[in-house]
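With one protein chain held back, the other chains of the complex are shown just where they sit.
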Amino acid sequence: MNAPPPPLAPTGRSQTAGDLLEVSMGPHHPSTHGVFRMNVVLDGETVVKLTPVFGYLHRNHEKIAEKNSYLGSIPYTDRLDYICSMTNNWAYVLSVEKLAGIAVPERAEYIRVIVGEMTRLFNHACLAGFLLQDMGALGTPLMYAFREREKILDLFEALSGSRMMCNYMRFGGCRCDLPEGWPEKAARIGAGFESFLDEFEALLTGNEILRARSEGVGVLPRELAVNAGVTGPGLRASGVNYDIRKVDKYGIYDRFKFRVPLGERGDVFDRYMVRILEMRESLMILNQALHDLPDGAIIDPKVRLRNLRPKAGEAYGRIESPKGELGFYLISDGGPIPYRYRVRPPSLINLTVLEDMCMGHTIADVVIILGSIDIVLGEVDR
Amino acid sequence: MQTLEQIKDRIAAALPGARLAVIANASPAGQPSLLLDHEHALEAARFLRDAPELRFDYASNATGVDWPERTVKERVKVKKMIDGVEKETEELAERKIPGCLEAVYHLYSMELGHGPLIIRLRTGNRTDRVTLPSLTPVWRSCEFQEREIFDLFGIVFEGHPDLRRILMWDGFEDHPMRKDYAPAASGEAKA
Amino acid sequence: MLGLGILKGFMETGRNFCGSYYDPERLTTVQYPEERLEPQANARTIPFLIYDGSDPIGGLRCTACTICEQECPAHCIEIVKDTAKKPDYLGKMQLHPKVFDIDTAVCMECGICAEVCPFDSIKMDQVFERAGSHRRLTLHKDDLSKSNEYYNKIHPAEAAAVDAARAEEQKKAQARKAAAAVPATP
Partner (left out) sequence: MKTLDQIFVLTQHWLTGLAPAALQPLVSMLLIIAALMAVFGTCFALTTILERKTLGRMQNRYGPNRVGPFGLLQPAADGIKMLTKEDIVPEAADKALHFLAPLALTAPVWLAFAVLPFGRNMSAIELDAGILFFFAIGSASELAVFMAGWSSQNKYSLLGAMRAIAQMISYEVPLVLASVPVLMAAGSLSLPEIVRAQSGYALGWIPRWNVLTPWGAAGFGVFLVAAAAESNRCPFDLPEGESELIAGFLTEYSGFKYALFFLGEYLGLFAVTGLGVTLFLGGWHAPASWLEWLPSWGWFGAKFSALIFLFIWMRATLPRLRLDQLLNFAWKFLVPLALIDLVAAAAWLKSGGWQFAWALETRWLLCATLLAPAYVCLGRHWRGGTPKPRRYHYAQ
């Protein structure tokens, strides 16, 4: 038990080999967005090697889910990417619906789209805010983004009872119907978000310092992005037209008119800009969905929430979460708990290319490149 | 997209000698998968990625599944000579399925927009023959995911550039996602 | 690169600075202990148990069916059934919990217990100021027990629906009883 502690590693200068300096960034670093660690080897301030180290937030989410019922896993999915619990719910229930062959009422599909797009809105806004925070702007844009996010979180609380851990969707629909006046409030907040975006862009997009910092930094070539399985805005910033909302048309996404913004160079600025443009498209979807929202049941009355026993088999369902492709792979052996439950975490897989993107840049760039990938450690480490 | 059978035939034609099997999926999802053998897995993966009509350039998900040894009782159709006439009858037979570890890959094509194609690789058993060829040389996206499979399931990927534990710490000994994992007996107390 | 973008940024922060003095949209802090947000009708924190009537323990609706115990994703509920049965509001004989503990250190306030409860007995509370001078995080039956009036106060719409449904069932049960009673007394 009480083994003597290992000898203290020599610190500071004595540890440098030749001209290189090895720095451990994290797990307690202000801008690793959680307990993430990078072992960085520096030549001066230039990165020559970068090794990400994971697992500080590992709780074996998958094992927990393999001991819980299908229903019992939904609150745990909230805690994966804890910024976007709605889309996590969605990806999971979509997979269970595939596995068990459950149909979803139309109204529930619309509500899913509405809350899903709202999640995308505030996720991207916060990310752009964090990007400037990482560049050292004291979080002013982050505060503006949080101001708008609060409004959406209030809506989520009115809807589901909790601001961040919504636990709202159920296989076969959603847990409860929209409260009185909710769609009107949502439309109002959507309209307000539009003007917020204009202000936000006035503060950020043209800013010379931001452009100097982000242009040409962390370039992700198209081929590497595809091969390394990068998804989400990071992929589209590299110019690959791949949006699961368009490819899979899951839910009812084929009914909405929206476009997929694509970047050209795949640097940090493109990743920022693609997110901004995506927010505008999300607003369009939101308005259409709120406009067309039909009446009807919120959940398939035949669906068994408790004690769901899908036929033995497997299913992989995926959605375009704000971070990228969020997938759930489920194997059922016919019992009430999933035999195998796997999360395909976009945050983790997008980190595959972190080293490639950071090579040859300075330590200050590492921070913003990491920020532009958009990770949430709850999802990376699961 | 072509059906799984067509894809199987194409791989078989391109790689003579490859042993392939289609594994059916009874769930309404209807996602059958293709079992590849160890020797040809890497070649087959490369073929799937590069063949112009397939172009599965994107390996979305890679994960492991643990199948401990189990016995199943099932009705088997048996051909029997009854009174000199060959007849088919059903019998209840107990069958032992040997345990194995499985690596499952979900492939999509970003270029052509189709998918998923699910390929599986199986180890010989769960104890000493747990080596599989790594598909990371074909798809970079498998790099961390195969590390994770190695970490949590204990499948050793041959040809992986950097096969270390990823989520558990380095001194950890067991593989927590295996079905027979017992936390008390693990390295947790030791570390 | 001539600083125009930077000037625009200055205008933006300047606007927010000035706006914070007259526009509540630009000064969104709610100064918590003095100011409070209106509680949302749906808001949920930890679960509580509902009792009818005036006896917080005897009037508990809970029948110790342990569905919530099984379904709780975090496994934070512990129920020990009492051996004695008592009639419930429909007159059926039901078990009661001898022990009903919720470990609030583990509870993640997801609300699944309330969702699966067939007796409308466990519901989600709205208290969030749970800091205290003690370290007791496991709440027992008597801590959890709260009246139906309280439930009506915090979740009015939901509680009204529950009460209506229960009254309906009670009426039906009485009618059944009456119907059953009629042939018994010829």
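Labels for the chains are A, B and C, by order of writing; each one numbers its residues from 1.
The working rule: contacts are C-beta pairs under 8 Å (C-beta built on N, C-alpha and C of every residue); 3 or more make two chains touch, one makes a residue touch a chain.
Because the structure is a prediction, the values reported are computed rather than measured.
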Write out, one label after another, the shown chains that touch the chain missing from the document. A, C
Quick one: say which of A:Tyr56, A:Tyr144 or A:Phe328 touches the chain that got left out. A:Tyr144
The listed residue (A:Glu184, A:Glu264 or A:Asp292) that touches the chain absent from the view is A:Glu264
Among A:Met38, A:Ala100, A:Leu290 or A:Val367, the residue in touch with the chain that has been omitted: A:Val367
Residues of subunit A in contact with the chain that isn't shown? 8, 11-13, 21-23, 29-31, 42, 45, 132-140, 143-144, 147, 203, 207, 209-213, 215-216, 241, 243, 246, 259-265, 269-270, 273-274, 277, 362-367
Touch list for subunit C against the chain that is not drawn: 1-3, 6, 9-10, 12-14, 16-17, 20-21, 26-29, 31
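By definition in this document, only the chains that are shown with their structure count from here on.
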Could you work out how far the Cα centre of subunit A sits from that of subunit C, in whole Å? 30
Subunit B to subunit C, mean C-alpha position gap in Å, rounds to 45
Multi-chain contact sites of subunit B, meaning residues that touch two or more partners: none
What are the residue numbers in subunit A that touch two or more other chains? none
Can you name the residues of subunit B that touch subunit A in the complex? 25-29, 31, 33, 57-61, 63, 65-66, 104, 106, 110, 113, 116, 118, 139-145, 152, 165-169, 176-177, 181
In their shared complex, at which residues does subunit A touch subunit B? 54-55, 58, 60, 62-63, 98-101, 224, 226-231, 240, 242, 247, 310-318, 325, 327, 329, 331-332, 340, 342, 344, 348-349, 351-353, 381-382
If you look only at subunit C, which of its residues touch subunit A in the complex? 1-6, 8-9, 11-13, 15-16, 28, 40-44, 67, 71-73, 108-112, 115-116, 124
